[in-house]
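All protein chains but one are shown at their positions in the complex.
Right after this comes subunit A.
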């Protein structure tokens, strides 16, 4: 593998996988909570929350990246506080994960929210009448029923994170071995004459990872859907 890929390319692939995995794993619980709130709770500011969540989907990625830099950068209001706690996002691979997670968040929330809305609240009522407290109703009835949606949302978010470019390069730049993800690496190679071959290899890897993720999610979701449908 290392023979075919140069060290810089290999680094980019590994970093992208790391960044996307972290982004997906960390945003999953939050995405679940937000999706549940949007699907089931009626509270003031619900539409506002909905808007904020969807903002990265409609803003130019560069703008999202710049906003992240402004707020989460070491000079930013949130970033400076986090810096005192020892957490730095700017120009680190964790920052790439934050940017990718932010960009992927609306897709994840949408997929999970749709699956929650498809669960009949009457089933949850039935569980309540049978003596299950709310958290256990969620764990034993809602969660198993929305599992296909959660998987779909997570895979979608992972794929989006793998491909994130604009916000990442704006927020954490394009430092090989640190913040240079697959798309950034492809971009860099394309800037240098004669490096199209390396770029093409990364493009192939990109496509392969995306397809594998998609197929895996299809198979998993189908298997779970069959179980959940109750046959």
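Here is the rule we use: a residue touches a chain if its C-beta (ideal position, glycine included) is under 8 Å from a C-beta of that chain, and two chains touch if they have at least 3 such contacts; residues count from 1.
By our rule, contacts and distances are computed from a predicted model.
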item: Undepicted complex member, UniProt protein name, chosen from "Acyl-CoA dehydrogenase", "Bifunctional protein PyrR", "Sigma-70 family RNA polymerase sigma factor" or "Molybdenum ABC transporter ATP-binding protein"; value: "Molybdenum ABC transporter ATP-binding protein"
item: Contacting the left-out chain in the complete assembly, out of A:14, A:33, A:81 or A:123; value: A:123
item: Residue among A:60, A:77 or A:144 touching the omitted chain; value: A:144
item: Where the unshown chain meets subunit A, residue by residue; value: 120, 122-123, 125-134, 136-137, 140-141, 144-145, 227-231
